[in-house]
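Contents: one structure, followed by commentary.
All protein chains of the complex are present and in place, except for one that has been dropped.
The letters A and B name the chains in turn, as written, and every chain counts its residues from 1.
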Amino acid sequence: MAETVLGLAAPRRAGLWSDAWSRLRRSRAAWIAALVLAALVLASLVGPSLSAYAVDQVDWTQAALASPPSLDTGHWFGTDANGRDLFVRVWIGTRVSLLVAVLATIVSVVIGVGWGATAGYHGGRLDDWMMRFVDVLYALPYMFFVIILTVVFGRSLVLIFLAIGAVGWLTMARIVRGQSLALRQREFVEAAIALGLPAHTIIFRHVVPNVLGTVIVYATLTVPQVILFESFLSFLGLGVQEPLTSLGRLVAEGALEMETSPWLLLIPSAVLGTILLCLNFLGDGLRDALDPRERR
Amino acid sequence: MTPLLQVDCVSVRYALRGSSWVARKRYLEALREVSVEVPEGGRLGIVGESGSGKSTLARVVLGFVHAHAGRVLWRGREIEFHDRLGMRALRREVQVVFQDPFGSLDPRMTAGEAIAEALHALAAGPVAPREAGERIASSLEEVGLASALADRYPHELSGGQCQRVAIARATVVRPRLLICDEAVSALDVSVQAQVVNLLRDLSERHRMALLFISHNLAVVRHLCDDIAVLCQGRLVERGDRQRIFEAPHEDYTRALLAAVPEPIVRKRGKRG
Partner (left out) sequence: MTDPAALLQIERLAVRFGTARGPVQAVEDVSLEVLAGECVAVVGESGSGKTQLLLACLGLLAQNGRASGSVRFEGSELLGASEAALNRVRGTGIGLLSQDPASSLTPHLRIETQLVELLLDRGLASTAEARQLAIAGLREVEIAEPEARLRQYPHELSGGMRQRVALAMALMGRPRLLLADEPTTALDVSVQARILELLARVRDRGLALLIITHDLGVVAGLADRVAVMYAGRIVEHAPVEQLFAAPSHPYTAALLAAVPRLHGGDASGRLAGIEGDPPRPGETPPGCAFAPRCKRATTRCTQTRPELRTLPGASDAVACHWPLSAEVELA
């Protein structure tokens, strides 16, 4: 990236990103986590088409209502109380949950980092105003805000992630602003000012890359939050609507039938748990990889 | 002849924290009517303890701090710190090296990238990639570093090497004035000597003026022609090197001189 920004071909090793990439490859935990995540994404994309059943298709055969996992019936993960195939529903749910989580997180990272870095770098009165605005949004009840949004604009997937992202950036902005404020005092930022670089260049070339580590760790923590939040919205009837489903919703439904059909809870929980665990490992690995100072 | 840089009766004050809008604002006077000048190619040392305002003086010249009274003149013309275009041109001529060798380089940029950034930011026109590569290599060579070090990140360099990279970054566009804010204070003695020599060589070779800020008079003695002593924001003494060292007028200067630790064994009896 730095190479294209500077537009020069000085003799040098590859830039920050390819360095980070090679360091990530060397971290075993992060690399395995990335592979598992990739496998889950792939499964969520192709899984549903491997089964003979569709997501909203009810198997009317008597034995198929709440039947346990079995290879013979073709319901590899079993069926729910309505006779719908859990294998298909789990992968569809994974797809929806990941999509909502990733998009909402991207929205919150982009707004949060931009807002926080600008406020922190400039400081003074601009900082005051920008952060008071954040405080005001904080003061609005989060849930209430999302509910109003969904009620006013109707229920759609796009709206859900916009709504969640739009409120999720507040904490990100605060974190980034605090770090930027500290970076502002560092001599390399002053040296950049002495080079006469414009503020936006300094923010995006010197401030943001140095807060990325924190941002990534926080972002990987945001993803599970969003997944859980989405399931809560679904529970209220404001999230993903039938016949579509999400992991959070499947877990919530499964929990109701835990005693009679435990697989309805165990299988979606296992997938959700794996995703969250992998994201944490990947986040840790990315933070280390993006920091050129190798940890002792 | 008009001096290159002229600081004319500059005063700076900081509003103290804790002074609310109810009470009258209280100020800390960081600089009080300080005047110094640096001739083309000259080397001025600013000496004082911490809190004497010596770093504030550097920051005024760089436009980081606003002087509430007085003027700063560049080749006889007052610097308009709010004039963006004019400041851009001035940045090409006035550069700075800071104290902390590791803190003054972006930890996520290699040495080469840091110098390249300065080159692209300060050069009069666009620089062709090939020419940029050559100029980066030659500026590294000039500060005594192998061009292979261009690929290293700051944490992969020693303190002395980092400081050389910072000097290469500041001098790649051949500024007329280099401000060194305690630029050698954090270095080990053997490396400090190298960097002092380097600054001297660069200054002589390119007729680049130096504004060298330090708390150590012995270092200043080996580098500067003129010396200004600051104490609590006031200029207490100014003169050429020989005079300051051999016949200081002020008690404060004498105290500063006496404080320099020298590797000379004094007899025990005199102490304690």
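Just so it is clear, a contact is a pair of C-beta atoms (placed from the backbone, for glycine too) under 8 Å apart; a residue touches a chain by one contact, two chains touch by 3 or more.
These numbers were taken from a predicted model, which means no experiment stands behind them.
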- prompt: From the list B:49, B:134 or B:151, which touches the chain that is not on show?
  reply: B:49
Footprint left on subunit B by the chain that the document does not show: 49-51, 158-161, 188-197, 200, 215-219, 221-222, 241-242, 245, 255-266, 271-272
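In this text, only the chains that are shown with their structure count from here on.
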Task: Provide the C-alpha centroid distance between subunit A and subunit B, rounded to the nearest whole angstrom.
output: 46
Message: Applying the document's contact rule, which stretches of subunit B touch subunit A when the two form their complex?
response: 62, 64, 87-88, 91-92, 94-96, 98-100, 103-110, 112-113, 116-118, 120-122, 127, 129-130, 132-133, 136-137, 147, 150-151, 153, 155, 166, 169-170
Field: Of all residues in subunit A, those that touch subunit B in their complex
entry: 2, 6-13, 15-16, 186-188, 190-197, 205-206, 209-210, 291-293
